[in-house]
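For this view, one protein chain was removed and the others were kept in their places.
Just so it is clear, A and B label the chains in written order, and each chain counts residues from 1 on its own.
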Amino acid sequence: MKRWAIIIILISLISLPLFVQAQYPLHLLIMVGIWSIAASSLNLILGYTGQASLGHAAFFGIGAYASALLMIRAGFSFWLAMPLASLIAALFGFLIGLPALRTRGGYFAIATLGFNLIVTIIIDHWEALTQGGAGISGIPKPDPLLLPFVGKVAFTTMAAQYYLILFFLVVTLFLTYRIVHSLVGKTYLAIRGSEALAESLGINSMWNKIVSFTISAFFAGLAGALYASYHGFISPDTSNFHISFDLLIYLLVGGVATLPGPIIGAIIMTIIPETLQFLLEYRIIFYGSFLIVIVIFLPRGLVGLWLSSLWPRIRGRKNCLMVPESK
Amino acid sequence: MDLAIFAQVIANGILTGGLYALIAVGLTLIFGVMRVINFMHGETLMLGSYLTYFLFTLYGIDPFFSLPLAIFALFTLGVAIQRFFINPVIDAPHLNQILLTFGLVLIIQNLALILWTGNYVSMTTHYSGISIKLGPLSLGLTRLLGLVIAISLTILLTLVLKKTEWGKSVRAVTQDREAAMLMGVNVNRVNLLAFGVGSAMGGAGGVVTSMIMYIFPLVGMLFILKAFAIVVLGGFGSIAGAVVGSLILGLTESIVTNYVPSGSGWSEGVSFVILILILVLRPKGLFYAE
Partner (left out) sequence: MRRFFMILMTFISSFSLCLSLCSAAETVKIGVIMPLTGPNAMIGQEEKRGIDMAIEKINAAGGALKKQVELIIEDNRGDPTVIVSAAEKLITRDKVVALTGGYSSVESLALLAAMKKYEPVMVWQGGGAVKMDRMYGKERWLFLLHPRSPDYQRNIADFLITIQPQPKRIALAYEDTSYGVDHSKVAKEYLTPLGFELVTFEPFKSGSLDYSALLTKIKGAKPDIFYWIGYAGDSILFTKQAKELGFAPKMLLDTVGVGFPEFADSLKKDAEYVCGIEVWAPSTKFPVSVQYPQFYSKTDDWVAEYKRRYNKEPNYWSIISYVALITLTNAINKAGTTDKEKLIAALEATDTMTPMGHLKFFQNKFGTMHQGFQEMAIFQWQKAEKVILWPKQAAGGKLWYPLPAWDKR
């Protein structure tokens, strides 16, 4: 059943640009795709490993800047810059994780937020490297690729970029799926459930947390690199902590520790502001109220609700899927 | 090195530290008791400032006398918010708590923006602009008053925590919530009052900042991140830690601004670098009682 659903969704997503030619909806979908990758990356450390990181935008920004600088300053092609940028982001994840993951809970949250702020400040002030507050413009799109069957694909049209993002989203989801459903994934869930208990079973929680954090940073950096080339312009705001909060919101609304959660969250949280544009400054008040309502009434997010309440009722049985979190 | 300037730098640092302490102490109380990451704490400062401002411009009430009013008003607001918004998520995952308080921030900040406009306002009383001269030191009177208020309220709070029944239950819950419940402590009441008292301290901080600097709807943002850094530095729930952390931060910012070239721009990051350094050495903060 599930496999059919996935195939149908994939086919509709792939054929979408044939029906939707208008620029703006494609633009929305591309942004949803980029944010989905970023939110999925956060899901790994936060949703599955249970460590609430408030600073993920740092890795998004590092990925964006690394990719942009490698392309502009070092003349690399996107196809080399992007994976390198993701690795650089992962490296920072590792380095930041080493001290940060020694703390837990609220301490860890604030520590990661602190790192995020430091990264933004450094990007803002290290003008020689990053051009500071002025930002970097004119970031090139990916070089044309020679694909089998299709021929030469230039990434100048919206449709082409849509496929690019879709491709990486699928790759991210697939890799996340493999991690989560492996022994490693179960280890993460165990750490999330109770770190003390996991340790007593012989799990090296510190090492596992660091690996999870590093992989999260990798995919966040990947999203950042994609963002940089799509948008063409980045600034220190690209690593601003409000992006970290946006990602948290996508996870909350969609549902943590679920694969479709980040995507559903990204979709909803992109559509809602669009429809409420007419509210202008009142929109943010609505947004805040919406958050509060979700936290109180839908704490598991939409996918969580589906998995724990709606789907079992449709199937006619209870689903013991969610692992309780420790504090 | 000019000793007079150095003394002034230290004095400035202490004065700023006193201001930070008012906000940090309230925040650490809330953290310690409820383990909730309270992003809306900065808004209690903002609301306290605006309350003082309106009482001053509309009714001519001096900020000094607005202080008890602000404390009472923010205490009440804090209790109400805890009861209706925070309590439902007290056992929820951190993500949910963070986003709840964040949602409150969005609402409160933007309501303030709409109601009171985004303009920067300030107050000038007959004692603004006076400086006390102590030898080579020049200390702004309003800042000194702010320090006095901060010290008094912190001492008051510490006495409450040491001597009253409620204070003891707060310390019990901070140390171990489950054990406290088993001992019959009414944790709900402790939470309510803690959030109220913490918010009241934030409101008092707002009264002080309104005397010292300027007011606008986003003024809470200038302080909240530093307050987090201080609370983590000092250890959740430790008043002493918050005070020490505030002083460390105030002094470091003052020294960096004065002695590091273009230091002003970097001093913002200083709070977080210190935070990280301390966390590497003591992941639960300086004063956490193991």
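Just so it is clear, a contact is a pair of C-beta atoms (placed from the backbone, for glycine too) under 8 Å apart; a residue touches a chain by one contact, two chains touch by 3 or more.
Since the model is a prediction, treat every value here as computed from it, not as a measurement.
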Response to the item:
Residues of chain A touching the missing chain are 22-25, 27, 31, 124-125, 132-135, 137-138, 231-233, 235, 237-238, 240, 242, 268, 271-272, 274-278, 280-281, 283-284, 293, 297-298, 305, 309
Item to complete: Kindly note down the residues of chain B that lie in touch with the hidden chain.
Response: 5, 8-9, 12, 15-16, 19, 110, 113, 117-124, 128-131, 138, 140-142, 209, 212-214, 216-218, 222, 254, 257-258, 262, 264-265, 267-268
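Heads up, the rule we're going with is that only the chains that are shown with their structure count from here on.
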Worksheet item: Can you give the whole-Å distance between the Cα centres of chain A and chain B?
Response: 33
Worksheet entry | Touch list for chain B against partner chain A, complex | 31, 35, 37, 85, 88-89, 91-100, 102-107, 109-111, 113-114, 225, 228-229, 231-232, 236, 265-266, 268-269, 271-273, 275-276, 279-280, 283-285
Fill in: chain A - residues contacting chain B, complex
46, 50, 52, 54, 99-100, 102-107, 109-111, 113-115, 117-118, 121-122, 125, 245, 248-249, 251-252, 256, 281-282, 284-285, 287-292, 294-296, 299, 325, 327
